Each structure stands twice: as C-alpha cells, then as structure tokens.
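The structure under discussion appears below in the form of structure tokens.
Complex shown without one protein chain; remaining protein chains in place.
We call the chains A, B and C, going by the order they appear; numbering starts again at 1 in every chain.
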Amino acid sequence: MIVILKPGVSLAQMGELVRFIEGQGLRVGRIVRGEERTVIGLIGEERGVPVDRLRAFDGVEDVVPVQKPFKLVNRELQPEDTVVRGRGFSFGDGSFTVIAGPCAVESEAQILETARFLKEHGASLLRGGAYKPRTSPYTFQGMAGEGLELLARAREETGLAIITEVVSAEDVTAVAEVADVLQVGARNMHNVRLLQHVGRSERPVFLKRGQSATLEEFLLAAEHVAAEGNPNVVLCERGIRTFERYTRNTLDIAAVPLLKGLSHLPVVVDPSHATGRRELVPPLSAAALVAGADGIMVEVHPDPENALSDGPQSLTFRQFAEMMERLTRIRGALRAETAGV
Amino acid sequence: MIVILKPGVSLAQMGELVRFIEGQGLRVGRIVRGEERTVIGLIGEERGVPVDRLRAFDGVEDVVPVQKPFKLVNRELQPEDTVVRGRGFSFGDGSFTVIAGPCAVESEAQILETARFLKEHGASLLRGGAYKPRTSPYTFQGMAGEGLELLARAREETGLAIITEVVSAEDVTAVAEVADVLQVGARNMHNVRLLQHVGRSERPVFLKRGQSATLEEFLLAAEHVAAEGNPNVVLCERGIRTFERYTRNTLDIAAVPLLKGLSHLPVVVDPSHATGRRELVPPLSAAALVAGADGIMVEVHPDPENALSDGPQSLTFRQFAEMMERLTRIRGALRAETAGV
Amino acid sequence: MIVILKPGVSLAQMGELVRFIEGQGLRVGRIVRGEERTVIGLIGEERGVPVDRLRAFDGVEDVVPVQKPFKLVNRELQPEDTVVRGRGFSFGDGSFTVIAGPCAVESEAQILETARFLKEHGASLLRGGAYKPRTSPYTFQGMAGEGLELLARAREETGLAIITEVVSAEDVTAVAEVADVLQVGARNMHNVRLLQHVGRSERPVFLKRGQSATLEEFLLAAEHVAAEGNPNVVLCERGIRTFERYTRNTLDIAAVPLLKGLSHLPVVVDPSHATGRRELVPPLSAAALVAGADGIMVEVHPDPENALSDGPQSLTFRQFAEMMERLTRIRGALRAETAGV
Partner (left out) sequence: MIVILKPGVSLAQMGELVRFIEGQGLRVGRIVRGEERTVIGLIGEERGVPVDRLRAFDGVEDVVPVQKPFKLVNRELQPEDTVVRGRGFSFGDGSFTVIAGPCAVESEAQILETARFLKEHGASLLRGGAYKPRTSPYTFQGMAGEGLELLARAREETGLAIITEVVSAEDVTAVAEVADVLQVGARNMHNVRLLQHVGRSERPVFLKRGQSATLEEFLLAAEHVAAEGNPNVVLCERGIRTFERYTRNTLDIAAVPLLKGLSHLPVVVDPSHATGRRELVPPLSAAALVAGADGIMVEVHPDPENALSDGPQSLTFRQFAEMMERLTRIRGALRAETAGV
C-alpha cells in the first residue's frame, strides 16, 4: 500500500499520519519526497487497515492498495499509457519511434554524417555514447564532454533529439544540460544512487534492463526514478544473459507484451545489444514492432568495420534504410487493423 | 569433413577407404549407415588431406569439408531450403504453416470439435499429445493408443494432418503408423536412441529444442536424425530456461533467423510452451512470422479452464481466430515486400 | 496426498477405493503398480478429506499427506536415510564412497590397469561408459556389449562393483545383467520411459541431475523410479548450465545439503563433469565431502592426453592417489567431530 501526500504537507501533518500508521501495526518503509509529491510506502499486513480513515487525513491525496512491489509504475495504479514526449519525439502514444546512431561518438564527421542520414530516413532521436562504461580499463572510454558537444552540434543541424548515457550520479546535471533524454545503461540498472539522481532531473529517462534483471527488478528500478518525482521513464529491453553463445545476449521478446501489461510506461527494444550481430537487427526490429513495442534503439555506423566499439552489431546506412522501409510496410498492415479496415 | 558413400558400397570398398583415411593421420569418428546412404565422419587435422583422392575412391559419392560439427543439416552443404511436405502441408517453401490443437487428447468430443474449428480457420496440422512425458508420475500421462485413434478419426473427418509426440524408441513404429509427423519433445532432444529411430522412419520429424540446448546442440540433434537417412526435419524453437520467472521459458526469437542462416531446415516457433501464458501467444506468433519462421505451433482448447494440462497457455477458439486474421494481414504486407510491390 | 496399497490388494478393493476418492471431489492422478506396492497419487483440494476413513479401507497400507510434488522420495515421508547397498559398497550409511574410472571403456588394458589402481587406492565402484550418448553422431559412441564384458572382467579381477550408463529402455535388461548399478545420465533425466524401466529393475539406480533441471524436477525424476517400486536411487549432482564459460557446467554445491534435507536418498557429486577441468576435481571433491555428500564420482584415466573422450577432465593415477589421501585426512577431522571428540 502506498500513501500519496499533497504537495504542501506539513511536518506536523506527516508526524500525525505516521503515528496513525504505526498504531495500525504497519511500518513506514520509506518516505520518498519528490518535488511534486511525497510518497510513503507501507510495509506489513495490510488487511484490516482502515483505508478510508487514511484517505481522510489532512495532507493525504490518495491511498493506493497495490500488491506488487512496484507501485507508481504499475498499470493497476494508472490504466492509461504514459506518453513520454520531447523535442520532436514521443513514446507511448501509438507511434513507433526510432532511436539510432553509433555506439560511441568518435568524431565530428562521423556523428554529423550519421545524423543527417538518419533524419532523412525516419529516425527521431540520435544516440551516441560520450561516456562509455567499458568492461576493460584499456578500451576506448568515450569522448566525454567533447562528445556531448558534437551531439549538440548534430542536433542543431538536423533537429534530431539526442539521447546519451549518464554513468554516475555526479554527471547528471552536466549531461542533462545537453541531452534531451538521459540513458541509464544495463550495467547501472541497479545503481540506486544514479536512479535517484535522474529521478530528480526534468529530462525523460531511458532505462535499460540489467543483463540478469527479472522484470520485477526492472520495474523496481523504474519505480526508484518515479518515486523521486520523474514520471517520464522509457523501459528498454536489450537482451538478458543466458547460456546461449551464438548471440551476445538473448532478446526476451516476451518482455514487450508483459511489460506493457504490467506497467503504463512505454517499452522500447534494442536488438543491437541484444544480439551483437547486425544481420539479426532487422528481423528482431520487426518482431519488436508486431509484439507491441513503442520503438527501437539500433546502432548505425557509416563504416562499421572501423568502429571503435560494437562494429559487428552496427547497421550500415543501406541496411538501416531497407529496414525502415520494411517496418513502414508492416506498420501499415497493423494500422489497417486498428482502424478496423 | 564427412564422406558420403554410394548406396551399394561393399565392405571391401569401405575397408580400403578406412585404411586410406587412417593413413592420412585421421580417425573415423563414426560410420552412420542409413538406408539410403552411409556417412563417415572424420576426426582430426583436415588440412592437407587429399580430398580429390578421397572423392576418386569407388563407392564414394561425395566428400564435404564442413567445419562446423553439424554437417548434413548445414546450409554450407546445401544452400537451398529443405522443404518438408506431407498430407496437405509443407514447411520451408515460403508458406507460414500453422499447427494447432490441445496439449493432450482428452476425449473424442474435445478433439473433433477442436479439429473442425481449426480446419475452418486456417490450420494445416492438428497437434494433440497421446503419450505425455510428464515431470511428475502422479499427473495425467495421456491416453496412449486410444489417443492416437481419436487423432486419426479427427484427420479422417477434417483432412488435417496429425502430429503427435513419440517418447521412446520402442514406440516409433506404432506412432508412425498413425501420425503424419513425429514430434520429438524438448525433454527428449538429447535422447540419442530415439533420434536414431525416428531417423530411420519415413515420417517427417518435428524436433523441439531442449530447454537448455545451445543452437549447436540443437542442430547436432537434427544431425543425428539426418545421419540415419531421414532428411525431413523441422526445427522448433520453444523457449529456453533462464532466470526470468514471469514466463515458463524465455522465447529465443533470435534463434529463428540464426537457425535459418546456419541450416537449410525449416524453423517453427511454439509460443505456447515458450511462455506458458495465452495472452502472449498472439504477439509472439506475429514476432515469429516477421522474424522469418516457417510456421507456428500453438495450443488451442475448447475450454482452457478445464484442460487436463497446459490450460493457462491454451488459446480459446475466439483468440485463435483473431490471431489468424492478424497474421494474415501482416503476411500480406510481407508478401507485397517480396513481390516488390 | 498419496495412498499406498498393500501388496495383495484386489481389483474390487481398488475399485471401491477409487469410487470413494472420487466421491470426495478428488481425482486419481495415477495408479503406479510396483512389484512390491501400488501407489495412488491424488489430485485436487485435499483439505477436508477424511484421511482416517481412507486409512480404514481394506487394502490400504498408508495415506501420506505430502504437500510437495515428490512424495516417496520425500524426507517427510521417511525421516531416516535410505542406504543403497551392493557388492562391497554402500551409499547413505555415513561412509564416503568413491566411484572412479574412465569416461568410456576403450580397451581391456585400459580398463584393467585402471581398475587395479583404483582398487588399491580406495575406490569402491568402477565407472566406465559402454554406451555413450554423444552430442554429435560423428564422435566415439562407446564399445557397447564388448565394453560391458570388459567391465565384468575388471570386476572379476578386482572385486570392484561396476556402474555403467543405460541409455534406452530397451537396453535395461541387458545392462542390468552385467552392471551392479544402472546409471541414468543427465541427458536422460527427463526420459520418463527409461526411468520407469530402471524403476522395475532390481539394480540400484544412479540418477544424474539434468543440466537445467531444478531440484524439484530432479526429485520428481527419482520419484518416477521409486513409484515403479525401486527405492534404491542415488542422486548425483553434476553441475548445471549457466552463463559462465570457464567451466563446462557450474557445480551447484548447495544442492548437496538441500537434497539431503528434502529427501532421504543418498547424494553423490561428480566434479569431473561439473567442471570439465581436472585441476578443479580435487578441491571440489573435498568441498562435496564437507558439504555432506555420500560420495563422489570422478574420471580417472591412465593416459588422459590420449583419452577418446573427456581427457581434459580426467585425473591421472597420481592425482587420484593424492586426492584420496587428502580426503581421508579431512574425513578424519569430520569423524572426530561426529564422535564428539
């Protein structure tokens, strides 16, 4: 059960409320003060709690009897889809939104050439890592601030919104000044401090599923963001770690309809990281579309053979253009369906 | 490297050949005598082997330098798709073939009602377990011979081909007398003796991936069947075991394009067993279609609530009909694509 | 709930019993007729069933209200340890029993030399595959009947009991004529037909855990054997499949104390297959001992470099002897403990 408090609730009001709650044999799990609202999670046996009396407290906006551990992001709490919007893009309103770009920003020429091509062929957001959290300390770690500047230049020229990864709580403010969307990578899905910081940002958050995270843990990570006051979270399925060795990870395509059922948040699929093989990106992007995803994130590089990272999973320009055409054709068939044609 | 021998090769010819092979520092891994051909797998360092001299031996039909451990089912050996055909169905010729039916045959009324409905709505094969290899000895184990008879009756009435599972080498002959397609279940994918027996049958074999089998092991299981002389194998991806608990298994959708690339055999997806949840079957069936599968196998039951097994993953008739309509619409878009429209 | 019937129960008595059961709103899941006893598994809501009236039926020996799906092998049903005994060996009586030998029987010299050495250094059973269920059809599949004969000769000379794998229901009788213990391999743990056949044999059964089997599934496989009337089952943990790639499998050492708690059956560890690396066999054998295992199964070969299978995981004679000394020393410390010294 969670109790949602009104914006201007006083400390005295909260104290009284907490005493009442504890008098009912419950404990206050945690008080999360967001900028817009304060949320109290209750722990304990909820049967027999007088919900009406709780609701009647001054300062209480609502009491929500959610059984699952994720509450704010739960579709039970909010049946209608959350729509996450920004500069020329939206997720969750029925559109199929394409994020594309290189794994890492490598040079001005690379990122501008890519951005122009993607804009022409239907992408809405440009991806490109500036800070790369790499497994080995001896590999390319990204261009950092300089990378961010190049992304901003690409946006200026093409109008594409930009999304880039933030890898540490201390970088959130700096990255949020440039990026339209903050990405939290799979390696950081359990980094609670980072989740809390992006939860206090005004930018939408693009949250990737950890490589061995269950769907429940994934939604709890989103809950950490939402509990801090940021409701604009996009969930991204990017493959889970299994025993199979032909692919880098195993794309959990069933996660798409499952997440859409469990939560009101938009769901995007990243088939590039899910498989690590470019020839699998077009068929799995189509699979994501028909399974109900709100978009895809794919890696595209002008010259994959010489990419500084993730070359084998990056599409060439031509492959991207062909894939977009096929997706448009399938989307046409699906739209006809919705229209009852 | 494998050496394929001509049908009537004599023992003397084989002895001479083996002596030559061993003289080259190689070992004969195994001699597989199928009814139509005999195949010899060679083990050891293959560089420097005089392939032309091997080919020149009397009794040798071909010598195939395949690097991967699976050879006869490898697309390197046979670039064109294998088409598996039977009573009114085909897999691998560009069609999208639907196998449907209950998990287990439960009664005459159940199987006949289901068969009629499926026939009307576009299915080509009727599934239905007669022998059920269950995890617990205390649950329903199938109707055995009686179940086979009911399937035959359903075929007679509707013309649907029937596919059913064979769980032991000793049952192959009896089941093959009735079934149009022999299914080897996931639990038996590593049952080499059973693979060998269905490999000597004239019926097509529908081979399910073991729940923790790599794609290579899966293709090696198919190789066991093919090595005995039966080239008509359909591969079925039905989910692998992972840590995720919302679904019974995790559908490895990437396996579809991967298997189509590695092998010339048809590939089918079973979203019912992959997920264990009926609401996921329609979106994942669509995903299978656009990812390149040659068909699907789905569970349908007239009254899933009261099914003796797998009720939660069985579609109702209405759900099946709606799914088939949607698949037809998507397929139209894909065909337009192939036709260059 | 399971109902255990007396040996000479008549069909009329059973009919009456079943009618009574069904009158209580339960279904008879399955009737398992073993040679010594017949067991009926009940399905349905068990609350409110008049257990005393069931027990009072003629022909009913006992009624056991076991909640877990495995019943006969459940420690709730039988708190004392099952002791599995045979020619000079026992499992489950507090001893630490060592099974050793090559992966496969390769020649008379190999198996006799190995058997003599092992006998001298404390092994109680000789392992050696005669039928090898291999993943690829092109690798060595074992010496079959000839292998069995060589094992028998080794037993004659050394007195070691022999254990060998049976891979198909149709081979059980032949293998049981020679082997002291029938091994069911990991690939066949889900082969229900085979489990039923070894369940009707008088030989003890050595059951390996499937590579992705949960402990519950493992115990249900043992239940299949026990339900057919053979209570002499030894459970063998041999590693499960995970994402880790340094080892062939991941030894689930926690399975040892867990299985000992859940079931009364003896538990043995196979660190050779669990890891695929010989240097890990001695430390993991020691781990098995202190974690409470009743024994180990290890691969030993006179010349691992030239073994026809599993060379990298086979101990040399010297490594085996050193390991046995270390195990004896640790065992001394543990015995002192039990003795309260």
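Brief remarks on what is shown
Assume a residue touches a chain if its C-beta (ideal position, glycine included) is under 8 Å from a C-beta of that chain, and two chains touch if they have at least 3 such contacts.
Note that this is a predicted model, so its numbers are computed, not measured.
Looking at the complex as a whole, the chain kept out of the display touches A, B, C. Within the full complex, the residue among C:51, C:109 or C:254 touching the omitted chain is C:254.
The chain omitted from view is touched by exactly one of C:97, C:110, C:168 or C:275, namely C:275.
The chain omitted from view is touched by exactly one of C:98, C:284 or C:308, namely C:284. Residues of subunit A in contact with the chain left out of this view: 2, 29-30, 32, 41-43, 69-71, 133-141, 167-170, 187-188, 190-194, 211-212, 217, 220, 223-224, 227, 241. Within subunit B, the residues in touch with the undisplayed chain are 241-243, 245.
On the side of subunit C, touch with the chain left out of the figure occurs at residues 212, 214-216, 240, 242-247, 250-258, 261, 274-275, 279-280, 283-284, 286-292, 326, 329-330, 332-334, 336-337.
Please note the rule applied: only the chains that are shown with their structure count from here on.
A straight line joining the Cα centres of subunit A and subunit B is 38 Å long.
Each chain gets one centre point, the mean of its Cα atoms, and the points for subunit A and subunit C are 48 Å apart.
Centroid to centroid, with C-alpha atoms defining each point, subunit B and subunit C lie 31 Å apart. Of all residues in subunit C, those that touch two or more other chains are 241.
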